[in-house]
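The complex appears here minus one protein chain, its other protein chains still in place.
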Amino acid sequence: MFVYEKKLQYPVKIKNCNPKLATIVISQYGGPDGELGASLRYLSQRYSMPYPELKGLLTDIGTEELGHLEMVGTIVHQLTRNLTDDQRKMDGFAQYFVDHTQSVYPQAAAGVPWSAAMMQVKGDPITDLAEDMGAEQKARTTYDNILRLSDDPDVNDVIKFLRAREVVHFQRFGEAMERLREKLNERNIYYINPALKG
Amino acid sequence: MFVYEKKLQYPVKIKNCNPKLATIVISQYGGPDGELGASLRYLSQRYSMPYPELKGLLTDIGTEELGHLEMVGTIVHQLTRNLTDDQRKMDGFAQYFVDHTQSVYPQAAAGVPWSAAMMQVKGDPITDLAEDMGAEQKARTTYDNILRLSDDPDVNDVIKFLRAREVVHFQRFGEAMERLREKLNERNIYYINPALKG
Amino acid sequence: MFVYEKKLQYPVKIKNCNPKLATIVISQYGGPDGELGASLRYLSQRYSMPYPELKGLLTDIGTEELGHLEMVGTIVHQLTRNLTDDQRKMDGFAQYFVDHTQSVYPQAAAGVPWSAAMMQVKGDPITDLAEDMGAEQKARTTYDNILRLSDDPDVNDVIKFLRAREVVHFQRFGEAMERLREKLNERNIYYINPALKG
Amino acid sequence: MFVYEKKLQYPVKIKNCNPKLATIVISQYGGPDGELGASLRYLSQRYSMPYPELKGLLTDIGTEELGHLEMVGTIVHQLTRNLTDDQRKMDGFAQYFVDHTQSVYPQAAAGVPWSAAMMQVKGDPITDLAEDMGAEQKARTTYDNILRLSDDPDVNDVIKFLRAREVVHFQRFGEAMERLREKLNERNIYYINPALKG
Amino acid sequence: MFVYEKKLQYPVKIKNCNPKLATIVISQYGGPDGELGASLRYLSQRYSMPYPELKGLLTDIGTEELGHLEMVGTIVHQLTRNLTDDQRKMDGFAQYFVDHTQSVYPQAAAGVPWSAAMMQVKGDPITDLAEDMGAEQKARTTYDNILRLSDDPDVNDVIKFLRAREVVHFQRFGEAMERLREKLNERNIYYINPALKG
Partner (left out) sequence: MFVYEKKLQYPVKIKNCNPKLATIVISQYGGPDGELGASLRYLSQRYSMPYPELKGLLTDIGTEELGHLEMVGTIVHQLTRNLTDDQRKMDGFAQYFVDHTQSVYPQAAAGVPWSAAMMQVKGDPITDLAEDMGAEQKARTTYDNILRLSDDPDVNDVIKFLRAREVVHFQRFGEAMERLREKLNERNIYYINPALKG
């Protein structure tokens, strides 16, 4: 079970409203490579992961990503909480506003609601780790792109923290993959499920 | 942020494998009215909820639902962890197995991946609470239906606990709605946004 | 069966083209809380509604919402029927135009096609009414938001009529819920399905 | 606007419950080529149809399809209204029951909720009629397939009526296409939009 | 099987970057009536097409559409390969950039990922050809609309080529339909599946 601690993993303090930037950052809330997909992917994969230390790794990172989801939601909220009438009507944001007012809804920048079709839980330890390594690179690229699009130092400071965490996660999944490969079969260098090689 | 505690809110100990029952129970993991939607709905709505006690209520219930998600995932896992070859090939389950082996993936009983289109975050306090009351009744009905379909006492014991929690949540959201209505406008008995009544 | 009467429930006479406003109003045609979902939700729920007067209520309101769908479609049509070349190329509208020219397609403001995942038919009388009360509040909020975004008095006059109807429907569903609760069990104050309480 | 007449276009009287057949017939309620898509397609296309007689044709057929939607919903309801416990638990139906009890929800036989992605409104008269002719053939084939799968004479009698209506609609859209082609350009035999031929 | 030839069916040489135009043209890559759907529709339908010459026609056109998909992807790529910082941040494109950088992703102009729900494979020869005739008209209209929105002669030259090919395909499917009708039943003028007429 989960316990909520009333603080963010890293502080979020955005001074300026910016609805357009909000429509971009929201992709890390509910977009194809965002934090919702990350946490749900890892927290779902752990049930069928046969090795306790890998199950623990998935639980740890999945729980941390729930905190990142909260941080990204906080950025979107702070970018939109005090809008003028003109900001509300800005093209791109008005289409969000009509359906969600000034709230935080799990969707991609382009407006598509998050779907579990954007992630996979495959039930094969090697495959799930390969999926996770890809997922971390995709999240890292989205943060790279936000930094290319945003000029707000308050936002960028948080995004850099989040990007750095994805790099650490990628590295940890990579190390786990190495240990798993050794465990399964020292000569199984192409990552074939050994139970079906015959 | 969230902290993981290595125990379930209520114990899950399923003795018998039953892949068909797993394909039904999974709807409360990733189906239209399941625990994923519940937790994400409440945890997303809190950003724009203007009253601290209601924000706190959404955080509390949203966090508890994350624990329910974990419990439902555990039921699905325990119902499928030790399958015979014949159980794996059972019609209905084989179509799940081919894409997810014996893992837990967020989908409805019918196989549709969970989508945020199944929930709403509207950014209006009265509306979000009305959405939540509807959500709790829908989850309650799904648990009712699982009890109508399942003969496994180990499963049913957990499902009854989860159903009872939904009833409590419905009641708490109902009480919150009453307090909110009074706060907004004592005569606003039809729940109209007072800012736009003119 | 349904008979078409060649008039609108309330007249729609928009003088000025406004493609941007059209991309916003269209959410009440095919968006998550729009009139398509409303009419289909009620007209689908009535089959399993066991009480004739509630079945009649669902049929009445569902049929009226079909007429609202027609009115919203008429607004979108009148806002886009005579566009200049420059209006057609406006950002936001051009992305609609390329796939639908100047027609009316059931999608949300953000461009997502309407999906039945956005509504529920649960087959439990109390739950279906709770779903409906939430739906009416969500539709009411969308109309509130259109009024916050639109400066066109011709559009706003119709939107205010439609919003007022949603408030009436909410009230009627609320009264039906009260009667149903009394009918099912006078002391069932938490809306539990009595057949499964044991 | 629409007026409801409390009778079906053609009587539906199913004597025997059959949940499996219900999961098949439901595809004409909310499946890819079903009556929901048909009515919504035609009723949406009429706004941009420039010729009054074709607009009238779309309104007529779209309204009739609403009545067919009601008939198909009635078949599904009658096939499932009085289920025994064992019928409720039948594989294939149990996965529907858990989320919708014994109600009628707009989904395909395979369980996918209806989506407007399954239809098109293109805003070009020739194209919309070509879409409609294709749609009628697809609906006709679905009815053919139901007749190949069903042994219930009560169901099949209604299905044959509905199939016959699709054939009539196909023919009427075909005649409309011929008149439209003549109107646009007598030598435009390949159906090119003449405004853009240069 | 397929062999790749390292040339385009028709040359694509776009001189000027134009991210906004890219967000429109991309609908023919992965939009509802684009080349991905076209090729996959025909290449999937051929398995169940009982007549060798029609199977061959579906294979030929389906393979050609794969080449058109490549041409449209090339247009999108050339319109976005060298963007300035300001172009990258343009509203409408920034929401694409954050998730896909300057790559080519199969989505509609409005941002919705391509889905097979947008096409049909019905397994009835007449129906599949009627679906195909509709599809060609829809693709033709999308190209018409791109020409109405684009001022870039380099883009328009390619679009006109592609539009002309759709008209040829429509004509070829129309001729195939005539031959098929004659083959099935000379008097079956309403395109009824003769196996089920009784």
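Labels A, B, C, D and E are assigned to the chains in the order they are written; within every chain, residues are numbered from 1.
The rule we apply is simple: a contact is a pair of C-beta atoms (placed from the backbone, for glycine too) under 8 Å apart; a residue touches a chain by one contact, two chains touch by 3 or more.
Please read these numbers as outputs of a predicted model, since none were measured by experiment.
In the whole complex the chain that is left out makes contact with A, B, D, E. In the complete complex, the hidden chain is touched by one of E:21, E:40, E:110 or E:158, namely E:40.
Chain B meets the missing chain through residues 85, 88-89, 91-92, 94-99, 101, 107, 110-113. Listed by residue number, the positions of chain D touching the unshown chain are 20, 23-24, 27, 31-33, 91-92, 108-112, 141-142, 145-146, 148-149. Residue-level contact of chain A with the missing chain is found at 32-33, 112, 115, 117-118, 120, 122-124, 126-127, 130-131, 133-135, 137-138, 140-141, 144, 147-148, 167, 170-171, 190-193, 195-196.
In this text, only the chains that are shown with their structure count from here on.
At the interface between chain B and chain C, two copies of one sequence, more than half of the residue numbers in use are shared by both copies. Looking at which of A-E and D-E shares more C-beta pairs in contact, the answer is the pair D-E. Put simply, the C-alpha centre of chain D and that of chain E have 25 angstrom between them.
Each chain gets a centre from the mean of its Cα atoms; for chain A and chain C, those two points are 33 Å apart.
Centre-to-centre separation of chain A and chain D, using mean CA positions: 41 Å.
Counting only residues that touch two or more partner chains, chain C has 32-33, 91-92, 99, 101, 107, 110-113, 115, 117, 120, 122-124, 141, 148.
Viewed as a contact network, the protein chains fit none of the simple shapes, being neither a path, a ring, a star nor fully connected. Taken pair by pair, the chains that touch are A-B, A-C, A-E, B-C, B-D, C-D, C-E, D-E.
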